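Removed from the display is one protein chain of the complex; every other protein chain stays in position.
After this line comes chain A, so read on.
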Amino acid sequence: MTARGPAVEIRDLTATHQRHPAVHHVSARFEPGSLTAIVGPNGAGKTTLLRSIAGLHRIDSGRVAITGIPSGASPRLALLPQQSGMDRAFPILCLDVVMQGMWSKLGAFGAASAADRDRAQAALEAVGLGGFARRPVGAMSAGQFQRLLFARLLVQDADLILLDEPFNAVDARTAADLLAVVRRWHGEGRTVMAVLHDMDLVRDEFPHCLLLARECVASGPTAEVLSAANRLRARRMAEAWDETAPACAA
């Protein structure tokens, strides 16, 4: 199985919130087709790192390089944000949410073909929401809504998939079903990164790991990265927050 996903190379990346670094001089490399967990304490810069890779957060210094993919096309990227930014009361049907994943193909004016609709319906079935096509999103539970967002990701058919806390606030069954989707993406050779808090899950399912505490504490094979010494170091670094810090000299 050759990888269809791109490699992601982060070099000396710094991204800030009001000049305070959320991600501070971080370097890491993610191989094509790799499945990586991004872990670290709250406020460690995990979300900011994902958003920087997706080009949604202004980079202060350093760079993110997403290399080409075997097919020669420019790699497509999909981000699953945390749910809090969405309007769950919006009057829209589930099938239409999944169809949003075809934005890059249909744009603002393109007409959806019957095949497009079938693909959206198939994505709903793949996440266990087969009968929900005509259901308004307002009637869904948090877990069902997360399944729906995964269906949209399936339709996006991206080469690089960034997941921000994908299994938060969902039950064990939903998490297991959605994890199966992540495994499927990995099996198809896509590059996947997921911000996670469940260390057992990371150890069992994610071959690679990046431990972040604003700075990169460790990255590489999961068993090595999640050593007791590294985790202690991460906790100490995250707790240090200096309101009067001078400008960084590095």
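Operating definition for what follows: a contact is a pair of C-beta atoms (placed from the backbone, for glycine too) under 8 Å apart; a residue touches a chain by one contact, two chains touch by 3 or more; residues count from 1.
In the analysis below, contacts and distances are computed from a predicted model.
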Omitted chain (choose from "Zinc/manganese transport system permease protein", "Pyruvate dehydrogenase E1 component subunit beta", "Acetolactate synthase" or "Carbohydrate ABC transporter membrane protein 1 (CUT1 family)") - UniProt protein name: "Zinc/manganese transport system permease protein"
Selected from A:M86, A:A180 or A:L232 as touching the chain missing from the view: A:M86
Contact residue for the chain not shown (choose from A:S74, A:S104 or A:S141): A:S104
Per the touch definition above, residue among A:G43, A:P136 or A:G220 touching the missing chain: A:P136
Chain A, residues in touch with the chain not shown (by the definition above): 54, 56, 77-79, 81, 85-87, 90-93, 97, 100, 103-104, 107-109, 136, 138, 152
